[in-house]
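Only one protein chain is missing; all other protein chains are in place.
Presenting subunit A:
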Amino acid sequence: MTDFPGAPDLTAPRKGLRVLAAMSGGVDSAVAAARAAEAGHDVTGVHLALSANPQSFRTGARGCCTIEDSRDARRAADVIGIPFYCWDLAERFREDVVDDFVAEYEAGRTPNPCLRCNEKIKFAALLDKALALGFDAVCTGHYATVVVNEDGTREMHRASDMAKDQSYVLGVLDEKQLAHAMFPLGDTITTKDEIRAEAERRGLAVAKKPDSHDICFIADGDTQGFLAKRLGKAEGDIVDESGHKLGTHEGAYGFTIGQRKGLRIGHPAPDGKPRYVLDISPVNNTVTVGPVESLDVSALTAIKPRWCGAAPQGPGTYTAQLRAHGGETAVTAELVDGELRVSFAEPVRGVAPGQAIVLYDGTRVVGSATIAATERAGAEAAR
């Protein structure tokens, strides 16, 4: 990341900064931009065009990056009374997020593209450009809280409203990125209805716009179809834990660890209990299934750790979150040779390589890493 020379001291009270507000065309980022402007900052709105061939209109409640979304963002900026531009980051997005997403699935892992986008696009490509152009911070509609300590260091905490908290997808931000991040929605306890009411009060037409969800670059929500188109059919075996063939599949990438539905194995398990995907092996294109107990993971190793502040020394106890809307679980974690070794107090289920683990100390985000291998409860390492 560029550290633009002469960037102002962000430890000063955050007033009158030059803020670049990323505006998706949705209600959250519009209200965030409005709040930043109201707080006295000099705000400029920017819509990121992330698709090289944007669709004219949104289909249903999904997606972003359509021309309609860019127009909604522009309308919101006009009402707030801030300048607005569209920036084309489609090429960077394709390289860093979409291609990475496909490659991760191809390698048998389960990526989170939103995390990746925050790490590589919003708080890297966008932030770098913003800083170079003389902005002090990038503002988004994420729900997370930034706390400035007396010594000027920054901490990211969960949003005041735990139900809305999005600190997990921001867990990849390092201290430098955090120093230039602004989340105006994070420190208020607001239900979505209240955010919509606030948008309405502010005259923002996006107040009634449906939430976007799922993966923005898969407009129809059909992730399997999207992957199949990119990766083609690759027939392989579905086997049980002893290696006995139970059936076939059309592409190992179509499975996620912990998946139960859609296995299409003709005959039931001997004990009659449902079977779950335990392992995906892209090397021999095999999907291993087994009973729910075998999903229990007691420990894992995660790579590419990123710390929101100083890296922890020695083993420590934390709470961990393993997916965007997942709960918390108690862990012991230690950094060993640059890899994060995590053991769970109680076994957890549905942990897939490729997912991010975010560590918390209370509400504070400590850091994150990408899960590389899991250890089954009472079994050998899965990978």
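Everything that follows uses one rule, which is that contacts are C-beta pairs under 8 Å (C-beta built on N, C-alpha and C of every residue); 3 or more make two chains touch, one makes a residue touch a chain; residues count from 1.
As a working rule, contacts and distances are computed from a predicted model.
Not shown: a single chain whose UniProt protein name, out of "Branched-chain amino acid ABC transporter permease", "Penicillin-binding protein A", "Na+/H+ antiporter subunit A" or "Cysteine desulfurase", is "Cysteine desulfurase".
Of the listed positions A:A39, A:I67, A:A107 or A:A205, the one in contact with the omitted chain in the full complex is A:I67.
One of A:E38, A:D88, A:E235 or A:E346 touches the chain omitted from the figure, and that residue is A:D88. In the full complex, subunit A touches the omitted chain through residues 4, 44, 47, 49, 54, 66-67, 70-71, 74, 83, 85-89, 92, 125, 128-129, 132-134.
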